[in-house]
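A short write-up of the structure that comes next.
Every protein chain of the complex appears in place save one, which is left out.
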Amino acid sequence: MNVPPVTLRRVFWRCLFLQAAWNRRGMQNLGFAYAIDPALRRLYADPGKRREALRRHLATFNCHPYTAAAIVGGAIHHEERVAAGQEPPGAPLAFKQVLQGPLAAVGDGFFWSGLRPFFGALAAVGTLALGWPALVAALLVYNAFHLWLRWTLFRAGYRSGDEVVVRLAALSLPAWASRLRDGGAVLCGVAAGAGALSAAGRISPWAGVLAIGAAVAGIVALGLRARLLPTAYAVMAVGSAVGAATQVFRGGR
Amino acid sequence: MIALARIDERLVHGQVLVGWVPHLGARRVVVADDEAARSPLARAAMSLALPPGVEASVDPLNAVDWEALGRSSDPVLVVLRDVAEAERALSAGLTPGRVAVLNVGNVHYALGRRQVTPSVFLSGAEVEGLRRLAAAGFRVEIRAVPLDVPIDLAEIERRWNAAG
Partner (left out) sequence: MDYLFVAVVAGLAAVERKGFLQAMLSRPVALAPIVGFALGDLPGGLLLGPPLELLWLGAVNMGASLPPNEALGTAAIAGGAVLAGRALGTGVTPAVAVLAVAAAGMLATLGRTTDRAIEEWNVRLAARAEFLLERGLPAAAMRENLYGLAAPFAVSALLAPAAAALVALVVPAVLRGFPALNAPLGWGWAALGGLAAAAGARAFRSARGIGLFAGSAAVTLAVGWLLGGTR
């Protein structure tokens, strides 16, 4: 027996709540069970069997919230076979346990350290240059792409089960992530340059020099593992002090 | 050389590849785990997330050539499943002479385990095991990601006793 498309869509919607009850012991366990429950209800008419299935999906689970969609899809793929008596009841759990770490790594590497910060930097630079329309455009593009990919992963997991790994490998996301990281660093450079030019125009050329100096100091300090917030306080204080000194100097002249 | 030996129930995941690999400048990740080595799915999955220029292998613990890894010119990151596996690895040749630091990253909650850090739960036997590994010469620490403050064995024991 197959899970009907309308139920699959319902499960996908619930995948968006995967981390609603993220907890220290089971992590995304409750979220996972919550997401897959509509499919289990379809597959197991007998309440005892449904409860049994839900219980196994309450085992500790943690993955990236986007790429986990592939595992939810794949778990339904395996549950269909369990319900049909073709696989042992442990198969969906084994599938989840093997894939959670690697798919978390894919998600953390591509989305959290590549695509999302890239779009964050893009939206920041866009806002500085063009105002809110650029911000809205960047968010629309990011979300159209990310939701499409989430859905695609979910469907690929459901249709191909273990083969989803091959499909994912074909996307070569780690290579894209490294390009996005380079692109993001370039965008941050543009932000530094634009910020300095704007300070130079608004205040004085020396304020532009100060902004560049703060960027250089930031690169060095953070490279030496200085903590972010204390560094920010120090930079704001020193920057303001330099501003005050310039005023005193001008006033005295 | 082996830059770090890490105990992580989740084996290869984001904290390892996005956090530790760039931090250590590792070119190679060695997963020494019988269970993962037996599963074709696990072996295929481990290579999914590898950044360009980093290679990974999944081998049964006894099949790993620890001496060759110790002599490797590029830094190697070794991943083990739990404390018991780390003790097995020690007797198989993953000695303190080959890697100074034994890092504990993720050990999930299970019956009989007490919470030591947000991501590490240990049983009494596992604390004993860590004590033996420290006595063997490893610097034992709990640290999920490189930027976290490391927690040493004394602090692990203190927290474990306090959690009882």
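In this document, chain identifiers A and B correspond to the written order of the chains, with residue numbering beginning at 1 in each.
One rule holds for everything that comes next: a contact is a pair of C-beta atoms (placed from the backbone, for glycine too) under 8 Å apart; a residue touches a chain by one contact, two chains touch by 3 or more.
All values derive from a computational prediction rather than experimental measurement.
Only one of the listed residues, B:13, B:28, B:43 or B:159, touches the absent chain: B:13.
When the whole complex is considered, the residue among A:45, A:84, A:166 or A:232 that touches the unshown chain is A:232. Residue A:54 is the one among A:54, A:94, A:137 or A:169 that touches the chain missing from this view.
Contact between subunit A and the unshown chain involves residues 16-17, 19-27, 29-31, 33-34, 37, 47, 50-51, 54-55, 58, 62, 65-66, 104, 108, 112-113, 116-117, 119-121, 123-125, 127-128, 131-132, 135, 139, 142-143, 146-147, 178, 181-182, 184-197, 199-203, 205, 207-208, 210-219, 222-223, 228-229, 231-233, 235-244, 246-247. Interface residues of subunit B with the unshown chain, by the touch rule above, are 10, 13-15, 18-19, 22, 106, 118-119, 144-145, 148.
Assume only the chains that are shown with their structure count from here on.
In the complex of the two chains, the subunit B residues touching subunit A come out as 10-18, 36, 39, 41-42, 44-52, 108-109, 115, 118, 147.
Residues of subunit A touching subunit B in their complex: 24-26, 60, 62, 64, 94-95, 98-109, 112-113, 162, 165-166, 168-169, 173-175, 177-178, 225.
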